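Presenting chain A:
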Amino acid sequence: MSGFSATLRREVLLASRSPADMVNPLFFFVVVVSLFPLAVPPTPGLLEAMAPGVVWVAALLAVMLSLDGLFRSDEEAGVLDQLLVAPVELYFTVLAKVLAHWLLTGLPLVLVAPLLGYMLQLPAEVLGSLLLGLLLGTPTLMFIGAIGAALTVGLRRGSMLLALLVLPLYIPVLVFGAGSLGRALEGLPVSPVMAVLGAMLAMAMSLGPFAVALGLRISSGD
Partner candidate 1 sequence: MHFDSLAELWQMGVHGPWVWSAYGICVALIALNVVWAVHRGRRVRRDIRGLIRRQSLQEKQ
Partner candidate 2 sequence: MSSDAVSRAGLPAHFFVVSLSTGLLALVTWFIWSAPPVARTVWLAGGWTAGVLFYYGALRYPHWYWQTLERWYHQLGSPPHFYRIAGLWLPWLVIIATVLCVVGVVWGLAFAPPHHEQGNSYRIIYLHVPASSAALMAYVAMGVAGLVALVWRLKMAEIAIKAIAPFGAVMAAVSLLSGAIWGRPTWGTYWIWDARLTSMLILFFMYLGVIALQNAIRDPRQAGRAAALLSVVGVINVVIVRYSVDWWQSLHQGSSMSMFGTAGSAIHPSMLAPLLLCMFGTYFLFAVTVLVRARTEILWRERKSAWVREEVA
């Protein structure tokens, strides 16, 4: 387990040296959400009705864009091959890497989301559901997307391929996430939906690293 904390520390250190990589997904998220009010007519209630979908799709795309860099810099530096022969279990290294990546790029999205929700005219009482939903959903998206990132690392135009591979896998999280916000807007209880999101997170976090580790081994030609 020492590999876990070592990797975590290393990721945070590396990220702090190039903060631009951390900020880009956040910037993308804010810009995309801000485009929608400009693109739709100012019908009363329209923006509020669209808001769950808009926020969740924008967050999903921001997460997906950030995933491209998850293994790329390591692969270029040759660190990936080292990780594969390291005595530490690859599972824990991957777990740490993805968690660190979420803390650095995903958590800011979650924290900014209520502000954007307010911008999209969401009432204050649903902002809590928005926060919780994204808090559960974004790590899930990270772990699922990491599988695609592991399979496409080192490929030219891998980012486009990553999108094609990973978006169908994202649909359940999107449906339940945006659905939870939709239910909150209607005043219905959201805890069952949050439970499903939590279950998906549990599954993605526990089983995902196995698939990611296998993907990394495949990509480095074992």
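Inclusion criterion for the candidates: all candidates are chains of the complex that A comes from, given by their letters.
The working rule: a contact is a pair of C-beta atoms (placed from the backbone, for glycine too) under 8 Å apart; a residue touches a chain by one contact, two chains touch by 3 or more; residues count from 1.
Not measured: the values here are computed from a predicted model.
K.L.:
Given that every candidate in 1 or 2 is part of this complex, which one actually touches chain A?
P.N.:
The single touching candidate among 1 or 2 is 2.
K.L.:
Considering the complex alone, what residue numbers of chain A touch candidate 2?
P.N.:
Residues 147, 151-152, 155-158, 161, 164-165, 167-169, 171-172, 175-176, 179, 182-183, 200, 211, 214-215, 218-219, 221.
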